[in-house]
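Only a single protein chain was left out; the remaining protein chains are all shown in position.
To keep things simple, chains are lettered A, B and C as they appear, and every chain counts its residues starting from 1.
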C-alpha cells in the first residue's frame, strides 16, 4: 500500500504524467511554524538540472492545502500537492506492447491487467518522491536542531572524486547509457533507545522505507557487507563512556535493533537508470518476438545524483516516527514507580 | 513491536533463559495437515552442533498448543512453544554493570531502565528465532510445492569453500574470536505481481523482516551493491518471453518493487558474533572506568553458520503473507468486468 | 490517525474552511470504469438543501486527481478533492476563548495547544465526510451489483413519519434548537464468512468506522439493545436452509463476528447538532467565568438528515475491505489440498 509510519504517517499519490502528485502527512504535532518556503531548499536539491539529470523541467512548487493555519501546523493532516506541467506523454506509446528492460513496465502490465498509467512510469515514477522530500523537510523541523540527517554521494560509476564522477557521467550521456552509485547517510544526535528488538528495529523500519525508494537495491548499516570478513574482536565497538560513546562505529549506531547514541550510518546502492536511449532488445507482445527497443522520453543518465535528498528525507521521516513513538515508553516508566 | 505481517502474522515472545519461548502464527488457512513433526527438519538445521556453534544443547522440541485439530490447521491462531532447559544464568551476572561491546546489553539497560532480562541476551537472543523457523516451516507448507525458498552460506570469514571455512572457524575458536559471513537466498516459483509500488514493495517488506534477524547488517537484491559500478545497458535484464523470463537477473526478480516471475535472489551479511571470550575493553558502570572484560557463557563462534534456515524461514513467512494478500487484488478485477 | 482499512484504505484530509478537502483511496483494483460523474449521486444525497440543513451552499464537485487513466482505475491510489468555496470564517472568532458546549472546541484547544483550525470546526467538521461519501461510491462499484447497502432515517426527534418529522424539524428551527435521530442500514448479498473472530469481527470493524462519523454516539446490530430483554429461545435465529438462511434475523446477519449470509442490519444514533443559535451558558477562558454564548455561523438543525448516505458509504468501505481481505483465506485452502 501507499502509506507508511505509525505515529508520523505518510500517504503518497499521483502519477508522473497525471494532473498532480502529493502526500498526506499525518501525525505532525501542532504548533510547528510551517510554510511552503520551508520545503523549498530540499525540493531544490532534488530537482534536475545538473549534467546527467533529466531535461524535463518542473517547477516543483509545493502547495500546502491542509493542516496549516495561521502559519503553524494544526495537528490535522498536512497535505502537500505539486502540479505536473512539463509532460510529453506521447513519448511512451510504444512501451505499451514492448516493456522496457529493467523497468516496471512488464510487472505493471501484468499486475493491473493493462490498466496502469504507463506514461512516464506512472505511479512508479521517481517523481513521486517529491512528496517524500516535502515530508522529510517537515520531519526535520519536528526533529529539531538536535538531530541532523545528512546524505551524500559516496561513489558514482565506481568513482568517488567529483571531477572523475563528472567525466564518467558525461561519457554515459554521450553513449546513451546510465550509471549507478552509492549514497551514504549519517544521522547524528539520535538518543539511545529508539527502535525495538525484532520487527520494529531501527534497521528494519529504516530499510523498509529506503527500499521503497525507486532504484535502491541494497542497504547496509555500519561496516555492512564488510563485516562478513571481520572478526568479532575487530567489529565490536568498545564502549568508552557512560553515554554509550564507542571507540569505533562498525555497528552504525545500532545494537540489537536499538539506537545506541552513536551516529546512525548506512549506505544504499542506486542501480543505473533503466531507461536508456541506447538500443536494447526485449520482448514485444505485439508480435511475440524479442526485438530492438529504443526508449524515447527524457531520463536521468544517473538518477543516483538526485537520490541523496530523498534518502535523507526518508530517514528523517522514519526518525520522526521513532521520536513520536518513543516518547511514550521512555517516559511512562517513571509514571508507575510504585509498580 | 514483536509482531509482523498483514494476513500471515507472527508474534514472538520469550527470553533466552526464561521458561519458554514461542510464536503465535495468525492467518494460516484452515485445512493444512500439520503436526510437530513437520517442523523438525528445519529446526534441526538451525540447531547448534557443528564446529563454531554454541555448546548449549537444547532439544528444540516444538509443541503446538493451539490452532490444530484432528491433524489439520483450524484457521484459528497457531501457537508453537519451546521449553528452555539448558540454561546457566550465572554466567551473565557481570554484564549487568559492564555491557558487552557489540551486544545489546547497553541499549537494553538504557531503554528499559535496568529491568530487562540480561541472561543470555534475554529477548534479544538469537534463540528467539526458533519460533521464526517453526513459522517458516508452516509458511512453506502453505506456499506449496510450486514455490521453493532455499538459503545457503555464500562465504564465512572471506572464504567460500567448505574446507577453508572449516579451518577459518577452527582458528577463530582457537583464538576465542568470532567470524561473520554472507548468506544467499533464492526463491523460485514466485508469480508475477506480488508486492506494491513504494511502501509494500517486495524488497521493502522482505528487508524489514530480514533486518529483524539478530546480527544481519546488510541486505542486497540481485546485483546489489555491484550495481553501483554497472551501466544501465549492463544491468538491465532483457525480457525474452511473454511470461517475463529475462536473459539475466540483475534485478533479483523484482522490478518497481513487484515480483517479475524470475527467481528472487538476495544476500544478507551476518556480522561476527559479538560475544567473544577474548579479552576486550569496555565501560564499567560500577566504577566509571573503561576496563577489561572477559565474556563468559556459551556462544557461537560463527552464528552465520546457523542463519541460513532463519533467513529462509523469514523469507517464506513474507512470501506467504504476499501470497495471501495478493490473492485478492489479482482476482478481484474479473469480478467487476462491467466496471 | 486519519486513515483506515487493510486492503481498501482511505486517508482523509482537510478542514471546513481550508482551501480543499479530500481523500486518498488506496487498494481499489485496476480496471473499474470511473469518472467524477459516478460519485455525484451519492454526493447529492449528502448535500444540504432540505429544511433543517445548513444554509451553507457548496458545489461539492469532486475532482479525481490521481489513479484514473483512460476512464478506468489503474491500481494506483485514487485521490478525490473538493474545493471549499462558500466559507465565512469571521463567524467563529468568539469560539476561540469560549468553546461551544457539546462541540470539539474545548478538546481541540487543549489537545493541540490552541493551534487547531477552529473555523467551522476545522478538521472535526462534518464536511470532511464528503471524501467518505466519494470513497463509498467507489466501494459500491467494486462490490458490484450483488451487494446492496442501503441506509435510511428511522426516526428524528422521536418521530418516524415523514410529515411528523418535518414538523418537528420546523419547530426546532423556529426555536433555534436541534434534533437527533436514528439511522438504519441494511447490507444484503454479503456472503457467509467475512470477518474474523475477535478483533476483526464484522461488528468490530464496522463500529470502528461508524463511530468515526461525527455525531454518532451508539451502534447496535440486529436486535441490539432490545436483546437485553429477550431470552435465548426468542433471540436465537433458527437456520432453515443449507445456505444459512435464518427464520428471524436478531443477530443482524453476524454470528461470532462473522457474516452468516443473512442481511447485515444495524442502527446508529446521531446526537442533536451541538451548534445551536439558542443561548447557552459555557466557560469563557477570556475572563474565567461561565457566561452566555450565542453560536453564530450556519448549521444544520438536524444533521441526522444528512447522515444516511455517510453511514452507507462507511459501510460500503468496510465491506469492500472485507471483500478484498476475504478473497484470500477463502480461496487459499483449495490451493493446498494435499496439506
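The rule is short, and it goes like this: a residue touches a chain if its C-beta (ideal position, glycine included) is under 8 Å from a C-beta of that chain, and two chains touch if they have at least 3 such contacts.
These figures come from a predicted structure and were not determined experimentally.
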item: Among shown chains, those touching the left-out chain; value: A, B, C
item: Among C:120, C:157 or C:297, residue touching the chain not depicted; value: C:157
item: Residue touching the undisplayed chain, where the options are C:66, C:79, C:260 or C:315; value: C:260
item: Residue, one of B:62, B:77 or B:261, that touches the chain absent here; value: B:77
item: Chain A, residues in touch with the chain not shown (by the definition above); value: 6-7, 27, 29-34, 72, 75-76, 141-142, 144, 197, 323-329, 331-333, 335-339
item: Residue numbers in chain B that touch the chain omitted from display; value: 1-3, 9, 11-15, 18-22, 24, 26-27, 30-31, 65-67, 69-70, 72-79, 81, 108, 111-113, 115-117, 119, 122-123
item: Chain C residues touching the omitted chain (full complex); value: 1-4, 12, 99-104, 106-108, 110-113, 115, 123-124, 128, 155-158, 172, 177-182, 192-193, 196-201, 203-205, 207-212, 214, 216-225, 227-242, 244, 246, 250-252, 255-260, 269-276, 278, 280-283, 285, 288, 290, 304, 329-330, 333
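The criterion applied here is as follows: only the chains that are shown with their structure count from here on.
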item: Distance-maximising chain from chain B - centres being C-alpha averages; value: C
item: Innermost chain by mean C-alpha position; value: A
item: Whole-Å gap between the CA centroids of chain B and chain C; value: 43
item: Chain centre separation (chain A, chain B; CA means) in Å; value: 25
item: Sequence positions of chain B contacting 2 or more other chains; value: 197, 329, 333
